[in-house]
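One protein chain omitted, others in place.
Which chain is which? They are A, B and C, in the order written, and residues in each are numbered from 1.
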């Protein structure tokens, strides 16, 4: 390469769905954003040699590894992206920080609250860049909503309703599988963190909550007859944010018809906002301005006037997509490494999400309101 | 009149917004539905002689009365429509039944649970037609949704979310007024009954709930400085229906941007339904039929294929409106009187709504789940 | 009746779909709008005694007639509503004006341009109230759009696109019927006038046009094999308005999926408007105001801030429907009679529509642009 740009060696652990998304992001983020640090796709690790080599070829990495430890130990690797199962997050992160590597970790932070706390401790002890992957808050639309709220565009917020609903297990005839066992694979454990993080990003800390968590289909077909489902299909909670605003959160993996129902609505004294990830290039904004006759929700198409849109397309209405969110994340991670400044959301921000999840389980068990521990 | 049709003398108490709607409905229901009983606009009562006479002329009644008691006593009045304030409902209904008149009463049934119980007792002791005015469930759209659920079009229901949200008090600078004082005038007391009735109509009884009720703007400008608001601006509850389905209800009078946010969504194992009164001529239906590539929510425009649409317009997409709901109510009330059969929702159905409201207040005070008394 | 209000005896010719709509409107317009003149449902005429009597009972008229001539001659009839087939319009109108009666005539004015011209001549010679029934322009939404344009809310108009599309003959297996024969029953003859009138109302006269008119399904099943369809299924035209603006009009009775596709969009130098009758309670307005980041189409729900909404419902979002448009027409007709002032659209306004239709047929035959005769 004729470039004098500083490179950064990337190690990617996990080559599945999220792994691929990060590989593509690292391959293109330099061109999209003209970043100071340019990723060099150094090592990809997977659970066995053949899949590791397959990923290496497909995604263009220099080396393949069938053991994440060798990836962590590789001296050409400067930063690590963890896109492997939740249960592996803690061990990898601890080893990575011990080896002096910066770490980007897919959500949720760990498979349990204890794991998450240990990961924060390791990250903060090391003083290295640590970031958790909540990609949906990085759409131009939701970034714009954060600006609107910060600017007081809808006055004082009085209500927040958020949901993350999909329907991949809506049909009770779908057999039991890895998703239907283990608390961390249930709706609260696996699906809720994205929207909880969004709620925290937009409204601030949740002070207390009252939750209901349920397994609507307690058995599913198994290889030897009905198999027990031991985690939750849907969950909801009344919440009170620290700023006094009340709200509602709802999560479901059996919400028939919903494909990416990451959606929220916010009421304020001077306006309101609605967003739905299924139409991620639009923000609906209502403001109490002008005569009644011309008031209504305005459908704003994202465009160059909104955050992080212009690098992807020149005109409004052209639209960004899922992969672009991951590229924006990569840009932010690289910037944090290059400048040594923290990047939101850090592991500690991810821990705050885990604490809401944990409190929800406790509340559902007790049937009443509980305070959410803050840190 | 050359008609040999049986007439029914109507007495209407209250000439304001709802009173007018019922006057128009009684004037046109015969032509729209070719009803067996034809309303004769006999007496209208209002709180003073001049407004009573004004209403009489405007709406075409034969007589005006400034005292509802004289209306009830009028021998030419066969049936009474109560469209006066909640606090008057009980006394009027008791007098009307005692005088052998059929009664249609605007929602909510009474100003308190006790009033509601007394009204049911009076109605059932008299054995006369008694009906409560929850007009929104009578749109062709929501009637069609009831059919869809009854037919199992979306399989087994797994979730219900309902709201009734408006924004008439969203601006905290709106001065204190009659709406901001008295529990029965608050959001739970006055706004919630329509959607609670809808939830009961669509899903059946609510078994238990956990509610949060709040006054977001505790003071508003008054004639002598800040005046205390003593009722609620918004409320929400987690609910469990008797059929085991869980759900969420939300009510607000400060939901900026919402004008008639009477909306619900229902998930089932084989489909889903969405409806919003702000677009009352459309039902959104998702069904798990056909290949994935052609699945999605179908926007069904109401038309002659749906209940009670054809009498208003010949073709789909022409659209019915608010006033038409009241005409459908009048048709059902007249039919009940003519045939001597009960008509849903009776006073007892209205009482069930009041019990949910009452339980919500108790739950919000205690902070936990409570059972809803059934009758 | 105890009222001292002036009454007006109404004679209605035709008891079918539109006849019923006008009967209902005349029964309720007084209560809805508190009109100065109160309609008295005097005579209804239909083509045979039994249907006339059936309509009389159903709609509440005093008398039935099986001959429109006796209705016209009835001295208790002051004003006549023509809701019978197009081919009868001319004879009825001429007789009515000769008898000194005011006339409301359903669209289109007559079955041919010559009929329309003769009706205008008769109306203007008589000096009596004459009005043509283009109900769709009377929704609160479209009335509001007229105001917006008049107020310059979107700057100078640069484009108009209008359509009236339905799908009642979309299936080529639908047998030939009265609609598939006779030029006046085709798409241009029967369906186009509503939207042409709307275009004229919103943009002013059409100066010239270039049209294409086609019979997509030239035969349909008949009693004895394929039957020839001799009128048009769909039509379109490029138009130039007298104000210099260009546009496009499209009409179809085979537009699968369209139920009441009376829709238009208007571009201006400072904004744009979109409307679709299938969602008749919303106007979409874009304005080039404020920063780019908050621009978009605003979905305005009709409400009390818009023309002729409040008499039907107190709050925005409650919604008006098809029948309400007919009531608004009745109000305007009665007002014109009461005050002796002309009411838009007069027969002459209806003639302007007929001239556009006629010019379109000539243009489609010649294949080029033609000027539209003005009057």
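Keep in mind that, in the parts below, a residue touches a chain if its C-beta (ideal position, glycine included) is under 8 Å from a C-beta of that chain, and two chains touch if they have at least 3 such contacts.
Computed from a predicted structure; not experimentally measured.
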(message) For a quick check of understanding: of B:150, B:173 or B:293, which residue touches the chain that isn't displayed?
(response) B:293
(request) Taking the full complex into account, find the residue in C:162, C:186, C:268 or C:303 that is in contact with the omitted chain. (result) C:268
(message) For review purposes, identify every residue of subunit C that touches the missing chain, sorted by number.
(response) 154, 158-159, 161, 170-172, 210, 212, 214, 216, 233-234, 236, 238, 246, 248, 250, 252, 254-258, 267-272, 286, 288, 295-297, 367-369
(request) Mind listing the subunit B residues that contact the chain we can't see here? (result) 144, 153, 282, 285, 287, 291-301, 303-306, 316
(message) For review purposes, identify every residue of subunit A that touches the missing chain, sorted by number.
(response) 1-3, 5, 17, 20-21, 23-24, 27-28, 30-32, 34, 38, 56-60, 62-63, 166, 168, 258-261, 277-282, 301, 303, 312-324
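The working rule: only the chains that are shown with their structure count from here on.
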(request) Could you tell me which chain lies farthest from subunit B when each chain's centre is the average position of its Cα atoms? (result) A
(request) Note the rotational component of the Cα superposition from subunit A to subunit B, reported as an angle of 0 to 180 degrees in steps of 5. (result) 180
(request) Give, as an integer number of Å, the spacing between the C-alpha centres of subunit C and subunit A. (result) 54
(request) Just give me the whole-number Å value for how far the CA centre of subunit A lies from that of subunit B. (result) 42
(message) Give the residues of subunit C touching no fewer than two other chains, as numbers and ranges.
(response) 282, 301, 303, 316
